[in-house]
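Please find one structure pasted underneath; my questions will follow.
What you see is the complex with one protein chain gone and the rest in place.
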Amino acid sequence: MTEMATRGTIAEQHTHRDDRPFIRRYIFSTDHKIIGIQFLLMSLLFLLLGGMLAMLMRWQLGFPGRPLPIIGSLFPEAMVQNGIVLPEFYDSLVTMHGTFMVFFAIMPLLVGVFGNYLIPLKIGAPDMAFPRINMASFWLAVPAGVLMLAGFFVEGGHAAAGWTSYAPLSANSEYSGVSTGQIIWCISLIVLGLSSILGSFNYITTIINMRAPGMIWFRMPLSIWSLFITAILVLLAMPVLSGAIIMLLFDQTIGTHFFLPPKGGQPLLWQHLFWFFGHPEVYILILPAMGMASDIIANGSRKPIFGYVSMVLALLGIGVLGWGVWGHHMFMSGMNPTLGTGFMISTLLISVPSAIKVFNWMGTMWRGNIQFHVPMLHAVSFVAMFVIGGLSGVFMAASPVDIYIHDTYFIVAHLHYVLFGGSLFAIFASITYWYPKMFGRLMSPRWGKVHFWLTFVFYNLVFFPMHQLGLHGHMRRLYDPTQYEFLKPLQPLNTFISISAFLLFASQLIFAVNFIASWFTGAKAGPNPWHDNGLEWTLPSPPPHGNFAVTPTVYRGPYEYSSPLVEEDWLPQDRRLDRSPAPAPGGHR
Amino acid sequence: MTHGAIAASAGVMRPPVDREAGAGVYNEKLGMWVFLGSEVMFFTALIGSYIILRVAHPEMWAPPGKVLNVPITAVNTFLLICSSVTMVKAFASAQDGLQRPLCLWLLATCIIGATFVGVQAFEYHHLIEKGFVPSEGLYGSTFYTMTGFHGFHVSVGVICLSFVTWKAFRGKYTSTDHRGVEVVGLYWHFVDLVWIILFTIVYLI
Partner (left out) sequence: MEPLTDTPLAKPRAHHPPYIAIFAGLAVLTMTELIVAFLPWHKRTIVILLIAMAIWKALLVALYYMHLRFEPNRLRILAVAPLPLAVILVTAVITEFRW
């Protein structure tokens, strides 16, 4: 009964059948929707791989010295001897788990997938500003990923200096025992950095210049706001990492001395450069999750987002303040203590905008007509898990406390609460939510709920106890905890965590099967299965090439749920209400 | 108010018509400025590291002119600035619809740009023969990395310029659509700007 978008301002056909051959349509596609799906398939593979590496680590930690069952013999002698993971290989596992998860799973899942898929659709544009550069962005990420995989098969093994690759360990192969692997790590990330930068300037240009008429800044969905700010962070932070990695690569290969002490190099310089990138990077990993969670929570609560303007300001605040806190990763590095105090203050400050967002999510749900569909389950748990992760972050922000907990499992717990409990739950929510739009079918709700509950329970069983481990002094990147007397009493906890981790990993099989099978046998989805107000839900599922047949006109914000103006509990952004003029931006009557 | 008429008269070098007000410029120009933002941060990492390392160990640097050839590089700097002039003259010709001058100014920019790279390469060869190599210490490490990546950016610029020059000779640019000329011009001036900074702080300080 809803009217479709009224006649747009230009009565041209923007959509057309894509008559090009298969390779141009689906492999070397310039259509943002296809590119988004390509990133989705690639990233999910790396997510699986990163998880598998973690399972190998958890076996060693839970059952140190016990041979790997069944698969132990599959690994070469350099990695696994008599079924037991070697310490050198363990260091590579730690490094590559982090590297794959951060750069090849979470970042492309949030920015590459949803940035690409949602931005043009949600702002009413036919595609990105530069479709061919968009294609180049994906096809640069692929060789970067292949190269990173290749590192496992070179002599000396893969990079083993941690995902943070501190110099001089990473710069001098005499210290780490790894030469080619570290070089591959560097080159792969330089290529990936270029891919990300190309993507980011595309997103920024598109959002600034291609919003449909009526889509003023304060009528944009929070998912797009968050992707916009994230793209700015990517644009400005990734090049610094690229520069730093180039200097590291030169130290490794042509004998320069940026970070090597013998001729004046400064290891601290690497840390500063890396974390100047690294802190905005973690906001890159959470901001889109926050934005999409906002969209989903408003939808699931059938209520407007509470405090839309303050949500935008909080995103901006995090984006700006995030540049001034990087030193909190370096409290124990020996850096200038006064500088450290400055970073402590800025870090404590940055918890404020995040807290505002948490209260606003709660305010959105308060007295809402809550629909606990699968995306909503994931989105709500995102908020709760993010709170836990954020709270542990406040402990670390205080440098006197960090002296004790730095480089322990307390940090590991924190980072997994924000990256898994935060980002990954939001990713599960978003994949489930936008799957019908992408593929024209719904994922199974029943198996979605089973997957959610199993994941939620096992995830907390794995990571919450890590807070205890850390407070007891259990160090990070530790191969064999039982070599320390003071850690031996904690070993049962390590074993418990490992078993929970195996069950957690196994539970993801349900998601994988649901994802794949629903493509074939899922219930067919109409244009708007969630009764959402966004512009993408006015289009068929999946949308045609070129998106909108007629440029939409936007009359209101995206969160007009349960509006008194209409009978339904949702009111699309582009629906014109004849009896009243366009309402004020972002507000209700 | 017929948007059709407005669309026809606005032209491609204005902001998109049937869209909300954005940056006030057309997409390609906005895109290039945004991309240049990332380039600023890239050179910040390299040049910033140089500044930091030099403040940490000033004794590891030679006085200006001792190791590096200031006269030749000064001429090279002048050449690069000239190429910025030829570039902007090319852009002005495109704006005025003057095809022949556009092609010639673009060609001049390409040639001068390639010459700059050539002189730099010649200088590198000379310095390496003298024994000033990247591995000699902080001075060598920072010098070669900064100027090397600048040279790389100039080379990419020359390649893009060649492409634009070729298109100009084929008559693809008009007074109402010369986006490629403006956008490559912005990149080229940026590369010149970086060199202005580099020449001063690497060769003269």
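For reference, chains read A and B in written order, and residue numbers begin at 1 within each chain.
Just so we're on the same page, a residue touches a chain if its C-beta (ideal position, glycine included) is under 8 Å from a C-beta of that chain, and two chains touch if they have at least 3 such contacts.
If you're wondering where the values come from, they're calculated on a predicted model, not measured in any experiment.
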item: Displayed chains contacted by the hidden chain, counting the whole assembly; value: A, B
item: Chain not shown: contacting residue from A:Tyr117, A:Phe276 or A:Tyr459; value: A:Phe276
item: Option touching the unshown chain, where B:Asn27, B:Thr77 or B:Thr165 are the choices; value: B:Thr77
item: Missing-chain contacts mapped onto subunit B; value: 22-25, 29-30, 33-34, 36-37, 40-41, 44, 48, 51-52, 55-56, 64-65, 70, 74, 77-78, 81-82, 84-85, 87-89, 92, 95-99, 171, 174-177, 185-186, 189-190, 192-193, 196-197, 199-201, 204-205
item: Interface with the undisplayed chain - residues on subunit A; value: 236, 240, 266, 268-269, 272, 276, 323-324, 327, 335-336, 338-339, 342
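In this text, only the chains that are shown with their structure count from here on.
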item: Whole-Å separation of chain centres (CA-atom averages), subunit A against subunit B; value: 34
item: Residue numbers on subunit A that touch subunit B, as the complex places them; value: 8-10, 125, 129-130, 197, 200-202, 204-205, 208-216, 235-240, 242-244, 246-247, 250, 254-258, 263-266, 269, 273, 551
item: Subunit B residues within the subunit A interface of the complex; value: 3-4, 7, 15-16, 18-20, 22-23, 26-27, 30-31, 34-35, 37-39, 41-46, 49, 52-53, 56-57, 60, 133-138, 140-142, 144-145, 149
